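Every protein chain but one is kept in place in this view of the complex.
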Amino acid sequence: MTRSLAFMSFRYAAILLAIAIVLVPVLWMASMAFKPIEEWQATGADLTWIPRAPTLDNFRYIFGRSTSDLIVTLDKTALKPILASFLSAGIGTILAMTAGTSAAYGLSRFGSGANLPLALVQLRLFPPMAVMTPVMIMWAFLSFTDSWWGLALVYGIVTLPFAFWLMKTFFDDMPKEIEEAALVEGCSRGRVFLKITLPMMRAPLASAALFVFILNWSDYLIALLLTTKQWVTIPVYMASLSSSMTGQLYGAKAALGLIAAVPPVVLGVLIQRHLVRGLTFGALKQ
Amino acid sequence: MKDESAKLGFRLTLPAQVLVLFISVFPLLMQLYISLTDWSPLSGQSWTQAWTMWNTFANYSDVIHDSRLWAALGRTALIMAVCVPVEFLLGLGLATLFMDDFPGKRVAYSILIMPMMVVPAVAGYMFYMLFQSGGPVNDILSRLLGHPVTLAWLSDPRLALVAVMTADIWQWTPLMFLILLAGLVGVPDDQIKAATLLGAGPVHRFITIVLPRMKAIIGIALAIRVIECFKIFDTLFIMTGGGPGVATETISVYIYKIATQDLIWGYVAAIALVILIVLSIACVWALKRMAK
Partner (left out) sequence: MDQQNRISRRQLLTTGGKLAVYGAALGIAPKFIRPARAGAPDALAAGMIGGPTGFDGAERYQYGADTPEGRAIEAAKALKGAGKAPAKIVIGLSDGSIGQLTKPFPAGAPSIKDLWEKETGIPLEIVGLPNGQEFTKTMQDISTKGGAFDIYSVEWNRLGDLAESGGIAKLDDYVAAHKPEWDDPKRGYVDGAKGVALLNQYRGSTYGVSLDGDFQTWVYRTDLFGDAAEQSAFKSKYGYDLAPPKTWKQHADVAAFFQRPDKGLFGCTDLRNQGWGYTNWYQRYTSMASPNQFLFGDDGTPLINSDQGVAATQEYVDSLATHSPDAISWGWSEQYGNFAGGGAAMTCAFSNLPKFLDNAGNTGSKVTGKIGSMLPPGREIDGKLVSRSVLWFSLTGMVSAQSQYPEVAYLLLQWLGSSRIYSWMTANPGGYFDPFSLNDFADPLVRETYHGYHMDIVRETVARTVPTINYPGATAFHNALDENLMAALTGAKTAAQAMADTAAEWKKITRRTGEDKIIDAIKANKAAWPTVLDPV
């Protein structure tokens, strides 16, 4: 299809504008991460857009290797919170994807669990804040509070609806003939699922997993309420870089923010070729 | 064979069922119980003793008269009513620009989905800085308008609302864009070509061929954002804490405040159950409509 010059210029102009808007906060964060403390200030005539004296101090600082005498060394480095985020978001994602995919398949093929679609939408729709009080009591009772597994369990549950719904639409869409052919050839149901169905679902699985992971990785509220010291996650830890006494350690926050963006970006790049197809939610009926 | 299928289906759905029951049974029963009492962690008694503070339906009648709660709900609805359509239109607009190949597409695409990769809490801190009265946003506006702009974004009730909505739109338009682009790419080319041959213009083609084919995916995209936007908390809470005053206090922020500061958990439970009932009705209705 050929496009008119006018359309092409409009397209580039619009995309450039969108990119510019998208980039302002991103670049602000990236630049802040490399600014020395003298340049953090966000107000007035001294506003710094590009670091005048770029430094890695902010990164060194959050890993406890501050060379500067001016900043007190942190009592806790960012390492453990990064680990906590990885474990809770990662295991939570695996949990949600496993339970969600198998349930979606069970419903789609065998009509089991007819209550799940509604129950899971309700589960996701409900503001976590409103149920967190009993969950806090329950978690403390089970000794799940302030642990990565306790957090992973909640994450697995609150993102289960996404895994389920995403996968269900794809299973619904998948032509049954393929599986049936394999069954006729004598494969067991389980083998068909593992060897034929799942591989075909690589794209949806990958994008659903990425999406679920990003949701878990992003969480602030649940971790804020369910962790205290050992297993605080990145967003919660970030708040300790901002007590009113230390002032807001914006550079350190931005540095950690950059680091926190790495896993979603890496995963996103890895599954990029599946992403667009995977996100159709199987909703394009031919 | 049928039995075996049912068994297998049961087994496959079992983990999900267990997880759902695990997170709903105890919390629901507990909420139901303490919502009928004045129990608070400050009362000095365990929640199991809440019956000693029985107040029957006082919490529920308080919910009806809680003007702050309704204001927070209204504010949440307003944020949803602005953010979701804006995100949708921007996402759709951008997605249509990405339907065919052009030089630089991959780079542009990668940049545009960046906000999804930024942890919302981090975005909150960045936007807090951006919206200072002498901060970057005003700096850009000053340069564009040619005169100094010193809006106190986060200190003004109306501007603060604009600021938090801006952050939400920034963060979530990319998801709309991604989903809608996936939908657009999936519309079969031959149908569009056929329409072109019949002499339909691009706008006409878009409305008559493309959009109807995307109905389902648009529905899903909107549903996801409506659901998530209703719960809006992280970025907003870090930017304004619901302030100034209650200017940006959404339903989640309100419940967070009364649950962690006022600590009136009996009342929180009543609010939670009311919301649950209202949402469930909405949910059943929406699913029925979708099924049609």
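The letters A and B name the chains in turn, as written, and every chain counts its residues from 1.
In the analysis below, a residue touches a chain if its C-beta (ideal position, glycine included) is under 8 Å from a C-beta of that chain, and two chains touch if they have at least 3 such contacts.
This is a predicted model, so every value here is computed, not measured.
The missing chain, though absent from the display, is touched by one residue of A:S102, A:T145 or A:T233; that residue is A:T145. From the options B:M30, B:L154 or B:I224, the residue with contact to the chain not on display is B:L154. Here the missing chain is touched by one residue of B:S43, B:T196 or B:S280, and it is B:S43. For chain B, the residues touching the chain absent from view are 38, 41-45, 132-134, 150, 152, 154-157, 240-241, 243-247, 257, 260-265. Listed for chain A, the residues touching the missing chain in the whole complex are 36-44, 46, 53, 67-72, 75-76, 136-137, 139-141, 145-146, 225, 228-229, 236, 239-240, 242-250.
Keep in mind that, in the parts below, only the chains that are shown with their structure count from here on.
Annotation: 15 Å between the Cα-based centres of chain A and chain B. By the touch rule above, chain A contacts chain B in their complex via residues 1, 3, 8, 11, 14-15, 18-19, 21-26, 28-29, 32, 42-45, 47, 49, 95, 98-100, 102-103, 105-107, 109-113, 116-135, 137-138, 154, 156-157, 160, 164, 189-190, 214, 217-221, 234-235, 238-239, 242, 248, 250, 253-254, 256-257, 260-261, 264-265, 268, 275-281, 283-286.
Remark: chain B residues 4-6, 8-13, 15-17, 19-20, 22-24, 26-27, 30-31, 47, 90, 93-94, 97, 100, 102, 108, 111-123, 125-127, 129-130, 132-136, 139-140, 170, 174, 178-179, 181-183, 185-188, 213-214, 216-217, 219-220, 227, 230-231, 233-234, 237-238, 251-252, 255-256, 259, 265, 268-269, 271-272, 275-276, 279-280, 283-284, 287 touch chain A in the complex.
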